[in-house]
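One structure is given here, and the rest of the page talks about it.
All protein chains of the complex are present and in place, except for one that has been dropped.
Chain IDs A and B follow the sequence of writing; residue 1 opens each chain.
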Amino acid sequence: MKSPVASPVSFRQIVPWVVGVALIALPFVYRDPYHLHILVLILIWSFAYTSWSMMGRFGLVSLGHGGFMGVGAYVTALLWNHLGLSPWIGIPIALVCAGALALIVAYPCFRFRITGHYFALVTLALSGIVLQIITATRDYTGGSLGYTPDRTKGSHLVALQFDDKTTWYLIALGVWGVGLLIWRWVDRSMDRYALEAISEDEDAAAAAGVNVTFEKLKITVISALMTALAGALYCQYQMFISPDTVSGIAVSLQMVFAVVVGGIYVALGPTVGAIITIMLAEGLRIGFGTKAVGWDNLVYGVLLVVFIIFLPKGILGSLLERIKPSSKR
Amino acid sequence: MQSFLEIFDIYLLEAMVNGILLGGVLALLALGLNLIFGVIDVTWICYAELVMIGMYGMYYLVQYYGLPYYAAAPLTILLVAVLGALLHYLVIAPLLGAAPINQLLATGGVLFVLQSFATVAFGIDFRNLGIRLPVLQFAEMHFSYSRLLSFLAALVGMVVIYLFMTRTYTGTAIRAIAQDRQIMALMGVDTKRIYLVTSALGGALAGLAACLLVLQYDVHPFVGLSFGPITFLICVLGGLGNFVGGFVAAFLFAEIISLGGLFSDLEWGYVLAFAFFIVMMFIRPGGLLARRQ
Partner (left out) sequence: MLVVNGLVKRFGGFTAVNNVSFEVAEGEILGLIGPNGSGKSTIFNMLSGTFPPSAGSILFDGGEIAGLPPHKIINRGIGRTFQIPRPFRRLSIFENVALAGYYGQGSHSLAKANDSAEKALAMVGLPTDRRASVDGLGAAGLKKLELAKAIATGPKLLLADESLGGLDEAEMDQAADMLRKIRDELGITIIWVEHIMGVLMRVVDRVMVLDHGEKISEGLPSAVSSDPRVVEVYLGTDAHMTQAAAAEARR
């Protein structure tokens, strides 16, 4: 069901390749560690935000993604510190945990038609609870003080710990790219039509033969796995996690905010959202130093409200709409 | 063996009574959320943060301006009621025509704003009123006086709301709108005003809860996170907008949290409550009070 492309080998087909090559080449040309650091953060969070919008674009507004991210980060780190399990094994286990959690919470929700407000509230509680568990098990997780994976004494590759920014930049770039590919894959698949239909009218979608519960679970699990991977990567890169930075309601809302600002229905929307939010936070941090604590979230909050009221399609979404007003709604 | 059982029973009973006392405040919170959802069809996910602001209000009025507790309480209730009305006027009203989920997310933005406002304005230290109410002892069981007081006040608050809803013209109009939005607008009821009054009322309930919670817990910018999620679960389990369901669910959850906390930390009580919630969704997907098909 591909829509016919306007011109044969068009400008639009070449651009992604050019940009991709430029992005890969970047760290070999430009080595400023601070700027690379910011770029790595942007890429990891973009990936997390993209995973949120995989669900969000279909009206499945989950506020539980802070929970999935927390599971991804903490399970990986705990397995490494306590069992000496390499993240190469730990991350898949963490993903399985996050996927299972997503299934346990989402299955009854979808099976019994808990949608809209109800779904948002249940998942909101989920991220709250994950935060509570991390805090409650403070003997293992360090509670609200945070947690640091042990520095490896052996191979950096096995421990997935690298000191140089270039390696991390390339890893984050790869994962981000994979995130976009998954987005595109869903976007071009029949699942997208099924999910659009479900988001409009579940009964009518079911009457067209769509297994509503299964389709929703599928996208939810994909989204949860990606989010958990983002959490694990964040942990490996920063070498420090705390309940507030990778789990809880605030992180969930931060995802919503970034995606809403960037644009929820476009592939690069979440990336634009990540660029804006992280630049904003860094700008405030540099401008105001420690006084900025709290201010960034205050600005986020106000912007979130303003965007939802005045620009619900986000910056990129609205821009694209301006550029080609003839495209679909 | 015999004596062990006796002691255990006493603790169990104590936890159960404490659960009932906790249930009062949770029921109050659930009532406020349900009221707003029932009438305006929006969920304020920043509800617990309004309570947090109210707790700070109490703290400053009592500790800073030296007002006595009973004088500070009405002021705080008024303050949060105004906040509720403002929230509706500034955030919800412009979004009434938008997708419902946008309204919910916008209140998420407000949650951010309130939390970080508190961080910036009040700092992240834990603060309390410095009022130490006595502990009641009754047949070897200990109950905090403040909990008993909150329980009673919460009940009084709910009775007042009930009377308001059944005995006044505005209350009747609110109930009517909760039943059927379009018809009432057609019948000349000023929905805008009713929405505003309802929001103020919801705020006032949050204010009352703040006055009561501040007796038992320290206030800090993130205190909302410790009872917000539970309140949402209560409302979903009871059926959003269903007052009686919310009431029953509040006490059920309070018992679980209290009994769960008996065996370990309070956080595990929350986890237990969440697990219970998931199980209940399988058993009674339509909500606690829904008729089984």
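FYI, contacts are C-beta pairs under 8 Å (C-beta built on N, C-alpha and C of every residue); 3 or more make two chains touch, one makes a residue touch a chain.
The shown structure was predicted, so the numbers you read here are calculated from the model rather than taken from an experiment.
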Of A:Cys109, A:Ala197, A:Ala281 or A:Leu303, the one touching the omitted chain in the full complex: A:Ala197
Contacting the left-out chain in the complete assembly, out of A:Val29, A:Ala207, A:Ile286 or A:Ile323: A:Ala207
Where the missing chain touches subunit A, by residue: 1, 3, 190, 193-194, 196-197, 199-201, 203-213, 328-329
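The criterion applied here is as follows: only the chains that are shown with their structure count from here on.
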Separation of subunit A from subunit B, taking each centre as the mean of its C-alpha atoms, in whole Å: 31
Subunit A residues within the subunit B interface of the complex: 59, 61, 63, 104-105, 108-109, 111-114, 116-118, 120-122, 124-126, 128-129, 131-133, 135-136, 248-250, 253, 256-257, 260, 293-298, 300-305, 308-309, 312
Subunit B residues touching subunit A - in the complex, by the definition given at the top: 37, 43, 45, 91, 94-95, 98, 100-102, 104-106, 108-117, 119-120, 221, 225, 228-230, 232-233, 235-236, 240, 264-265, 267-268, 270-271, 274, 277-278, 281-282, 285-286
